[in-house]
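What you see is the complex with one protein chain gone and the rest in place.
Going in written order, the chains are labelled A and B, and every chain counts its residues from 1.
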Amino acid sequence: MKPLLKVDNLRIELTTRDGVAPVIDDLSLQLNAGETLSFVGESGCGKSMTALALMGLLPEGVGRVASGQILFDGEDLTQASDARMREIRGNEISMIFQEPMTSLNPVYTIGEQIAEVLRRHQNLSRQAAWNKAIELLDAVRIPNPGARVSDYPHQMSGGQRQRVMIAIALACEPKILIADEPTTALDVTVQAQIFDLLRDLGRELGTATILITHDMGAVADMAERMIVMYAGRKAEAGPVEQIIEHPRHPYTKGLISCVPHLMATLTEERPELTEVPGIVPSLRDFGRDQCLFASRCDRADDKCKTSRPPEIEFENEQSSACWQAEQLR
Amino acid sequence: MSTELEHAVETARSPFAEAFEMFRKNHLAVAGLILLIVIILAGLFGPYIYVADPFDMVWAPFSPPGEEGYLLGTDYLGRDLLAMLIHGARVSILIGLSAAFLTVFIGITVGALAGFYRGLTEEILMRITEFFQVLPTLLFSMVIVALFGASLPMITLAIGLVSWPSVARITRAEFLRIRELEYVTAARACGVSNAKLIFKVILPNALPPIIVQAALMVGSAILFEAGLSFLGLTDPNVVSWGQIIGSNREYILDASFTVTVPGLAIFVTVLAISLVGDGLNDALNPKLRQR
Partner (left out) sequence: MKEKTAKPLLKVENLTVRFPVKRGGLFSKKSYLYAVDDISFEIARGETLAIVGESGSGKSTAALAVARLVKAHSGSVLLGDDDFLSLQDEALRQARAQVQFIFQDPYASLNPRLRAEAVVREPLDSLGTGDPSERQASIDALFKAVGLRPEQQRLFPHQFSGGQRQRIGVARALATRPELIICDEPVSALDVAVQAQILNLLRKLQKDFDLTYLFISHDLGVVQHMCDSVAVMYMGKIVEHADRLSLFNNPLHPYTKALLSAVPSVDKKRRQETKRILIPGDPPDPLSPPNGCRFANRCPAAQEQCSQSQPPLRQIAAGHTVACHLVSDNGIAPI
């Protein structure tokens, strides 16, 4: 099957005070129609930057695609014109953000904001767009949509606003939905509702989802495949269940075990959490020919500090960029 | 790793030291500052270097600049314009600084009390602030000067009284924001007294926008003084730039330099102050500062 989205050796450079840094360094990935792929990592690892690159929304004048391709349905988005990207954005690829409080315009009703997208991309009439907006609110399970459609954003709770964002994102039945930490600002019971909603709508519409998160639990809950990003590079990739069961990269391992998880049964035992010492390297150090995780890794040896590990592929579709991936148990 | 730490320790500078560094890199602001220093020095030491009484009628009226060794010419009474300008600089700068100081003093006191204590205190203080804000400023200061006499302290007071509300509002807004920050709560958890909270914890962090406002206030006070003395509401025993313009205004068509020269002096001074204020704003505004 031909993948819906294929990213090949993508390199994105960011111009900073200290020079040019590769915030995304040689990233390749595939996304099939209807599947959920998750990007995991700490902040500053390039998860959001990848999403912005897919949307053609890199910070102007600062970030640029240096090399590589983003093939969407066979079309290279890195070469697409601004006009073409505007057509794709919101229509074929859309995005929801972390902060539902600031991503809606406070001076328009939510109905107007949903209808606006429909009119722009689908040339619906004013009335038709309004009716569709009500349908969409119903689809994202907002009670009494006929009345709520004329509400202003401040009249809704955080969870409801995020539902409206989802309604806007899905208005044109996009092929890809990018969700950048969509529930970080929300309560856990609301998060569960939003995840359910995303899952159901994804299934109904056949939308492929890219879920950006730092929460391994959410990944396990939502995604089929995941990519662990570290300092702009792919550390590990593969099917979620396998990676959680048997991570092949020390960083993945650290990310899973540094968080206390709720288990099926709780016992008296409480082992110390595994610490990942230090922090993500600064942009200055991105792009060096070494494993960028080496400074925080307890297994690092000279080789890790002097040459960049290649991506090692395993039979079970898992791949890891670690010199010791094979030995790692 | 350890060398990095050493570097960090060596370069550990307070936010204000960092702001100074930013300011230094802003060429326009530095140019403004240099200009301002030159003007202040001229006002301070000029009278000792260029010894001349600005009230002496030294030569025929309206002699153009350069004639008979009078660099800027003479005014309608034949007084040396250069000497007047130098003495006028003193008055303008003195009034500018002291009025700005008064403004900031009243503004910070009112704003800090209102923002810190909230409730009834805030309600009362802010109503008073609003009262002063809606007064017609020029008219009000004219009344004060007319009633209590046109001495320099009275003019300063008049300017201070009409311009403090903006500082009070800024201070209050900053206090309202900062008092909710966790480090203030942390200080309260340590039992820090209210006076210390206001002056040692919150005020230093509230200063940046107030400093910018104060700098711009110096400029507007100079303009205000010029306006008052143009209208003749000034101490007749001292020379000021506005007064020179005012007294020569009838001859603007015949001897325009008598008006343009002091006008230019005001313009350049206020421009220099604005440049410095702008530079301070960029340097102190954390949003513009690179991480």
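In this text, a residue touches a chain if its C-beta (ideal position, glycine included) is under 8 Å from a C-beta of that chain, and two chains touch if they have at least 3 such contacts.
None of the values given here were measured: they were computed from a predicted structure.
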item: Contact residue for the chain not shown (choose from A:15, A:102 or A:157); value: A:157
item: Residue touching the undisplayed chain, where the options are A:15, A:125, A:150 or A:274; value: A:274
item: Omitted-chain contact residue, chosen from A:35, A:138, A:173 or A:221; value: A:221
item: Chain B residues that touch the omitted chain in the full complex; value: 5-6, 8-9, 12-16, 181-183, 185-193, 196, 201, 204-205, 291
item: Chain A residues touching the omitted chain (full complex); value: 42-43, 141, 143, 157-160, 187-193, 195-196, 214-218, 220-222, 241, 244-245, 254-256, 258-268, 270, 272-277, 279-280
